[in-house]
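With one protein chain removed, the remaining protein chains of the complex are shown where they sit.
Every chain is named by a letter (A, B and C) in the order it is written, and numbering of its residues begins at 1.
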Amino acid sequence: MKKAIVIGASGYTGAELVRILVRHPHFDLSGLYVSGNSLDAGKPISALYPQLGQICDLSLQPLPEKNSEAMSALARSADLVFLATAHEVSHELAPLFLQQGCKVFDLSGAYRVNRADFYPRFYGFEHRYPELLQQAVYGLAEWNAEQIRHGDLVAVAGCYPTVSQLCLKPLIEKGLLDLSLPPIINAVSGVSGAGRKASLTSAFCEVSLNAYGVFNHRHQPEIATHLGTEVIFTPHLGNFKRGILATITAKLQKGVDDEKIRSAYAGYYHDKPLIRLYTQGLPSIKGVEFLPYCDIGFACKEGYIIIIGAEDNLLKGAAAQAVQCANIRYGLAETLGLC
Amino acid sequence: MKKAIVIGASGYTGAELVRILVRHPHFDLSGLYVSGNSLDAGKPISALYPQLGQICDLSLQPLPEKNSEAMSALARSADLVFLATAHEVSHELAPLFLQQGCKVFDLSGAYRVNRADFYPRFYGFEHRYPELLQQAVYGLAEWNAEQIRHGDLVAVAGCYPTVSQLCLKPLIEKGLLDLSLPPIINAVSGVSGAGRKASLTSAFCEVSLNAYGVFNHRHQPEIATHLGTEVIFTPHLGNFKRGILATITAKLQKGVDDEKIRSAYAGYYHDKPLIRLYTQGLPSIKGVEFLPYCDIGFACKEGYIIIIGAEDNLLKGAAAQAVQCANIRYGLAETLGLC
Amino acid sequence: MKKAIVIGASGYTGAELVRILVRHPHFDLSGLYVSGNSLDAGKPISALYPQLGQICDLSLQPLPEKNSEAMSALARSADLVFLATAHEVSHELAPLFLQQGCKVFDLSGAYRVNRADFYPRFYGFEHRYPELLQQAVYGLAEWNAEQIRHGDLVAVAGCYPTVSQLCLKPLIEKGLLDLSLPPIINAVSGVSGAGRKASLTSAFCEVSLNAYGVFNHRHQPEIATHLGTEVIFTPHLGNFKRGILATITAKLQKGVDDEKIRSAYAGYYHDKPLIRLYTQGLPSIKGVEFLPYCDIGFACKEGYIIIIGAEDNLLKGAAAQAVQCANIRYGLAETLGLC
Partner (left out) sequence: MKKAIVIGASGYTGAELVRILVRHPHFDLSGLYVSGNSLDAGKPISALYPQLGQICDLSLQPLPEKNSEAMSALARSADLVFLATAHEVSHELAPLFLQQGCKVFDLSGAYRVNRADFYPRFYGFEHRYPELLQQAVYGLAEWNAEQIRHGDLVAVAGCYPTVSQLCLKPLIEKGLLDLSLPPIINAVSGVSGAGRKASLTSAFCEVSLNAYGVFNHRHQPEIATHLGTEVIFTPHLGNFKRGILATITAKLQKGVDDEKIRSAYAGYYHDKPLIRLYTQGLPSIKGVEFLPYCDIGFACKEGYIIIIGAEDNLLKGAAAQAVQCANIRYGLAETLGLC
């Protein structure tokens, strides 16, 4: 049993990590932490999430001061840590934990893109640990297992980037797309993607269905960098709690047909237990809610392809993929504790 | 044309007032106001409510200081004012407007219950204007039209109290209920009842269906006082935007049957255009959304009655009833601008 | 006052027509009809739609037999008829009403596309009235007012085609788009678009968010034909009752910037009261629910444009546009009865 802790356990992603880890046969969930000045510090997690009653009886502890001995001791005490924290917080915490030999699975964007201008431009801060950024492994589990197996800092892929790349990478790798047209990704996310917080934007009466971050969402460069090609990405907020549906339109190379597409997906994913390829019908939000899968379906016509991808943004798009990466890191079956 | 202004126009109730007044044939909506330090001051109302685009091009103006000349001038400039403000704010604003001869329609709880201990206990403040409280008319339009016609300060009934009383009063007035059992009111309200604000409680992912304020909601004493009898009132928050459904269980006097109940309702409401009595089926939220009606249906069996009442909490439970009261006050048809 | 009747009044679009017409100052709603063998025949419309209680007290009458004298008499009795009927039914009814001098506003797809292969291929029937198809005017009100003014048979544009074309036509007409890339239309519709019927697909527990009709929805050729250029159209079903949000990605001609786009929209729509152009923010479903508008916003970057359009599918996408066409036909203000 490896000792695992979750930092930022009060958020929606943190709570999902708790739900998964508490039953995980190889990770022992030994502590939940929130920022030292959080009003939630001291509360049992089930006070925030009644659904976790009798499932997890841990309380949210205040995270020690950054450079304190208590923090070092905490880091030493754990084999692995899941950072379900804000980008700026993960940015600072990752080195502290790594220094004490703890494996870090970061669910924020702080170590996902190794590009100098990326953080100032899209996250509003200068990255202070370029050497770590260099070492960080991108946690897109189906594609980077080999690196994840040897990484100490895994930057778990973002929610939109996960489904987008899982849909596109097989076709790009096989050269089936005509990339003179950037793939056009339209995606709708449930409101949990905005996090657990008091905010007018995610107030019940304000939510309906609308696009946001058009041409300037930070997941666009994450997707483009890791795909190695430009994409047009238009995220939307939908009136549901969890799930992402991505509708991707792309141009096919001449002569590419359904069969070649199907074969490309099958080739890459036939041994990937968390990818479900649709042979009839198309993925939907209800198919993936509360489940760790990414569902993929498609249709082609006259040189274009529409790919539909779906995932639970809190699971395959966050907590489940983080645990999948941890499973891989420790040489376990990648679905352990997830299915 | 009478000049009307709305204070607190940025809230959900305020916006509904705007939507109604902008088309009202006898009231001229001449100004929208928000608290002087609101971040919304200066914005067009349609920046907050895109649905009002091209319907209302007024901007939200900052309310002048309480004792300023500008405030007096504002009060003098208007014939009538709708206060869609917090209880404490209405409490202070009502006298200022009355002093300048403006008719006041207050949608808060500040002037609804003329009882010494009520405000400290349920609203957390000492009422400073007992003489006004004395003069204030309770704006339950179907029952107090005569007083409303002559009142200068109308305290529009609360959302839950409106539907609860409209369901119960005819039966109580006719002596059909055995009040040794307090009528048991279970009601579910849409989230808009909590107001337009950033709050975790009304965050999209937090809302499902739950009871709140059990045995201590401030609408319980409002209902009991105006009915003249105790009630057990259990409000719930539901996962929908607008509407209240009330399910009321009460004990019947011996010998009371369907026919007597039906006749009591018909007797009081046959000439009330905003009450719709169901002769078959039962009211539902979808029947009243965006409409100014209160719908009432019932079933009796073995000495008990179940009454179902429904209203749009923002309309018959707030804005529409406020305008209905104003219509009555000015001798207009009570549905003017509403249907 | 012109006498108007609605056929197919039991459906969602029919009910919206009723709601509008019952208050229309120039049209007198004199009859509601349903198919002769409908179980709803004989019921008051408010039995199906409690929200219409006290608003409309008409009952649903059985439509007379097709070639009966009663049918001729009905057609003669009305000045205008709204056909909110299935495509096959409208296909047969339109000539019967036209023959008796009645103006026909058809909300089905039966007369929208004057192309020989269109009906067999996309609607599953051979069109029997090619000469009528020839005369029919396409009811996209902002663009075809001149023809509508003189038409006797108006084929009101489909829900998706309305918002799609309203977003794209100004840019195509001004030559601002590089049409070597077909505009890519992703749209999400509320479930009311599927009509009022018992169906597993639109059962509450089955609906979430999913694409459907990929590459083969009948609105694709309707859009393409009337735009005069190909489009890629991917409709989705969303978990809400009413509204359509369209997200359109298109390639710009070299040198086209925000300013040129804005100017194109303003040029065509500055005098169109039912189009609301967003100068900041983007349209959303909540902005258009229960309203007759089509909202349009956009953003440009590096040679591409994302256009966001929103409408209430039952109003601007159906009933409101039908009445708007009727207003135009009779020389009335086009928003009469709608705003």
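A few remarks follow.
Here is the rule we go by: contacts are C-beta pairs under 8 Å (C-beta built on N, C-alpha and C of every residue); 3 or more make two chains touch, one makes a residue touch a chain.
Keep in mind that what you see is a predicted model, and the values were worked out from it rather than measured.
Touch with the chain that is not drawn comes from one residue among A:291, A:315 or A:332, which is A:291.
When the full complex is taken into account, the listed residue touching the unshown chain is C:203, out of C:73, C:116, C:203 or C:333.
Take chain B: the residues that touch the chain left off the picture are 181-182, 184, 186, 188, 206-212, 214-215, 232, 234, 236, 238-240, 243, 245, 247, 249, 282-287, 289, 299-301, 304, 306, 308. The chain not shown here touches chain A at positions 47, 50-51, 53-55, 273, 276, 278, 280-281, 283-284, 286-291, 293, 295, 339. For chain C, the residues touching the absent chain in the complete assembly are 12, 190-192, 196-200, 202-207, 239, 241.
Operating definition for what follows: only the chains that are shown with their structure count from here on.
Core chain by CA centroid proximity to the global CA centroid: C. Each chain's centre was taken as the mean of its CA atoms, and the one lying most distant from chain C is A.
Centres computed as Cα averages put chain B at a distance of 37 Å from chain C.
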